[in-house]
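Sharing a structure, written as structure tokens. Questions coming.
Here the complex is missing one protein chain, while the rest keep their positions.
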């Protein structure tokens, strides 16, 4: 799970630095893409991570998620709701019986 | 928050379709990048979303997060841990007093 | 090669539609990333293209290049110059003898 207290950590971090003014939704969407590419770079030459890379990879996954959380928050979306809603659409789009 | 039951929804979705075999970590990292670009596309010409786009945007944020969750899960990372760990590093890198 | 007449085709295309006003450098950089992700999608599950995908792949490579050409043009860069300059830096960074 990602707990409310973790999400509050992110909110407090931004508030304490007064960074909200930089966080136009479009800027956060760029942040997500930039961090996603840094994550992709960890798998540039290999589909499997090597042991030494694991810490780096977990940092990059965290970065992508942190910016997604900031963006969802900015737009007033509830994370649990939007993920459950999308999974419901996915389940309709790809019925179990047609995917086996 | 993102609840454990929501994360279980994602796991069940993959298991029921037997899609784990496609989910090499490198493939999931590509998925994250591809979905991040679809999210960016929502802000291609504007930094602010228009009302009509909000549903589309929330779907794209959800897609990015769903693939991040799958990848973290695949690599045995605890989401709450990796986000808190990264936020701690961010707090050291950008001390409040130097950012105001 | 990419000929001057091909680059002129791109310039004329933009001018005839009066699209220059949408082409802030930052918007074109987003276009490059979005098209790059569409190209990546062609290789989502395979490192090698299948025969049926070749036309789609060549369109996506073209899209990335077209936006790079527009952006370079916008900023007054000569394409041949910037590529030769970067290759010179690459050659210094990765000397032949250290890469074999």
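To keep things simple, chains are lettered A, B and C as they appear, and every chain counts its residues starting from 1.
Please note the rule applied: a contact is a pair of C-beta atoms (placed from the backbone, for glycine too) under 8 Å apart; a residue touches a chain by one contact, two chains touch by 3 or more.
Keep in mind the model is a prediction, meaning the values are calculated, not measured.
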Check your understanding: In terms of residues, what is the contact footprint of the unshown chain on chain A?
Key -> 22, 27, 30-31, 33-34, 36-38, 40-41, 43-45
Point to revise | On chain C, residues whose C-beta touches the chain left out of the figure | key: 1-4, 6-7, 9-10, 13, 16-19, 24-27, 29-30, 32-33, 35-37, 39-40, 42-43, 46-49, 54, 57-59, 61-66, 68-69, 71-72, 75, 77, 79-80, 82-87, 89-91, 94, 96, 99-100
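In the analysis below, only the chains that are shown with their structure count from here on.
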Check your understanding: Roughly how far apart in rotation are chain A and chain C when fitted on CA atoms, stated in degrees to the nearest 5?
Key -> 180
Point to revise | Euclidean distance of C-alpha centroids - chain A vs chain B, Å | key: 3
Review point. So what's the Cα centroid distance for chain B and chain C, whole Å?
Key: 28
Exercise for review: Spell out, as numbers or ranges, the residues of chain C touching 2 or more other chains.
Suggested key: 30, 33
